[in-house]
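Every protein chain but one is kept in place in this view of the complex.
Going in written order, the chains are labelled A and B, and every chain counts its residues from 1.
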Amino acid sequence: MMVAVSLPYWELTIVKTVVVLAVIPAGALIFGYVFLLKIMAHMQSRMGPMESGGFHGWFQLIGDAIKFVQKEDIIPAEADARVFALAPLVVLMSTFLLYVVIPAGPRLVVQNLDVGIFYALGVSSLGVIGVLMAGWASANKYSLLGSLRAAGQLIAYELPLVLAVVGVVIQAQTMSLQGIVHAQGNGSIFGFSLVGNPFVLTQIVGFVIFLAAAQAELTQTPFDMPVAESELVAGYMTEYSGFRFLFFFMAEFGTAFALSAIAATLYLGGWYQPFFKTGIMADVLGPVVLAVKIMVIAFVIFWVRFTFPRFREDQLQGFAWKVLIPLSLVNIMVTAVFKVLL
Amino acid sequence: MAVTEQQRIAYIATQAAEARLNVELQTEDMTLNLGPQHPATHGTLRIVARLDGEQVVHAEVVCGYMHRGYEKLTEVRTFPQVNTLINRIDWLSSFANEVPFILAAEDLMEVEAPPRAQWIRTVFFELSRIANITLFIGEMGVQLGAITPVFFAFRDREHVLNLIEEATGGRFHPNYDRIGGLKDDLPKGWIAETKDAMRRIRGYCDELEDLLMGNEIFEARTRGVGVIPADIGLSYGLSGANIRASGVDWDLRRDSPSPLAWKELDWKVWTHPDGDSFARYWVRLQETREATLMVDQLLDGLPSGPIQAKVPRIIKVPAGEAWAHTENPLGEMGYYVVSQGGLGPFRCKIRSASFHNVSIAPWLLKGVYVPDIITILASLYFILGDIDR
Partner (left out) sequence: MPELPGLAKGLGVTFKTMINTWTKGAVTVQYPHEKEDLAPRTRGVIALKEENCTVCMLCARECPDWCIYIEGHKEKRPPRREGGKPRTVNALDRFDIDYALCMYCGICVEVCPFDALFWTPEYEYSESSIADLLHDKNRLGEWMVTVPDPPALEAGAVKKK
């Protein structure tokens, strides 16, 4: 039974926009609640929020968001007001643009670009401008230090992120994310084709590099020098309060959600499940399967965040330039050789 | 003789170096104020640092935001009242603050506490050491970015605080020591509970060794950072684990005469040759484990007998001066008590460990990066109440 959804272009665009705008805050809130509040608490022998909303405090973050929205809009007297106001919007915009290419089912994607992953990586680096704007416009030495560290770090870790993905692109022979999912789904492991050929098996080095670089892109511990809480209070976000801080928070967790989704698509097979490859069931199960894979990857990212102390800025840069980039270059060469031979 | 172009540029360059201006890039130093409200300083300490980029050029410690006037307060209070106040100097190891003062007063009164009291005093002294340093082991992680160890610290330290509460009534401020002995004997079942708690603290030390001390990132952040050579440390008056981590084998429990029961036990003084932040962390972790073993030995060999010597109800200490110092968790703490025969001390000078420990900060912080300031201050481990009194 095939249901053809054919709406005129403008109605379809509005539907897609509304879906994306609903998914981003919902995803960010779910991530924040499950991982930041609950899993972190369980790793620390405590329960996390239990009161708000009754059952295990599920309303906590939503209540926090409402609280942020109704707060006074404070802009420091010496700050550059326009740049100060625009900075969170720039970071949030780079997050929103990421969701355009992530496929959740064979037909559930906002726009299946042929240069999907290239577009995603390019757009995710726009956030750096927002961070620099925030630090400079705050008229606060701590924020300035934080944003300068952030700029250096985010740009340095773009390279391992991109180079790790090159291996996947070589193996899938396409840059479009739907194409990569199909390449994994239609592949087979030594002839055994039940679960397709998730690239995590052949690209395990690339997977680890991607996760490390994603951790750095999200400025999570052990790469959270820009937001080093015990030194700079909140780095470039120090002067932000109220709904502007909410934007930064949503951008951080929204990007975490998006990068986990991209990692799941590139390495774990995305929405692919071996039972319903096409049809309406694939469109229904696809998002569910993708959500499960996102949660698994996010668990690893946050597990590392809660356990390790943070690197110093020069150690951080040394790690990127002297360890991750050479490793990813070797990974590309090995993948290319195997692709030509096999 | 006219000045050559080369000489003129050299002169400008030296002037610029004095004012820390880079002639080519026209950069300037930035003054960064860490504190007094700051998550990294343990209380209201202020560090004024002049930075060149991310490196410290000059650092100054400004303390006194928490000065409560202890030495003046003790002049107008009786001995039991002073005992209550001095609990609050180093609030994490309160019992340890009482002991040197009581020893000084007992010295003046020529009263000796019975052996059971001395042994139980040693037990509580080591328990307060455990309560204090377990928190350090966890919260050094927070200063470096690892948020989980400090929760483990509070979880396992709770057992020690509950023990102190069961015996004395107060978790943080026991007010348990009295001139001539202790206030109360131990309640029933306390010894078995303490042994169980010591076992848990040893488990906590092992867990933290795996979680934090063995972590490569932690080692990269702390090894070689903030190295204190032994002679510089001694000249600044460092004491406690700070100086033992620089290789100096000095511990007042073993090296200084004291009526408490340390000499009767079989224990080890831990030192480390490196003198960096990692060494200070390592020494304190080993000392905590050693303290749990000492408590076990003390409880096994606890003598029976009275808990307090005969002292008059209204305590009047005869005139004289006495000095008593002990190896507190933070370092060497001592009291110089001057009495003129009244109900309270005439003057009481308090030598607190953290005041001298933090005095090395300006020397130590020259040339380090901003994140290392936090590492070094965390590893020196001071408590503001101890610095400012």
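Convention: contacts are C-beta pairs under 8 Å (C-beta built on N, C-alpha and C of every residue); 3 or more make two chains touch, one makes a residue touch a chain.
Everything quoted here is computed from the prediction, not taken from an experiment.
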Missing chain: touched chains present in the view: A, B
Hidden partner chain, touching residue among A:T255, A:T307 or A:T335: A:T307
Among B:E5, B:E110, B:E216 or B:D266, the residue in touch with the chain that has been omitted: B:E216
Residue ranges of chain B at the interface with the undisplayed chain: 77-78, 80-81, 84-85, 87, 148, 152, 155, 158, 162, 165-170, 173, 175, 183-184, 187-188, 207, 210-219
Where the unshown chain meets chain A, residue by residue: 39, 41-47, 50, 303-304, 306-308
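Throughout what follows, only the chains that are shown with their structure count from here on.
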Centroid spacing, where centroids are CA-atom means, of chain A and chain B in whole angstrom: 44
Chain A residues within the chain B interface of the complex: 40, 43-46, 141-142, 145, 221-222, 224-225, 228-231, 233, 306-315
Chain A partner contacts - residues on chain B that touch it in the complex: 30, 32, 38-40, 54, 141-148, 151-152, 155, 211-212, 215, 217-218, 220-221, 369-374
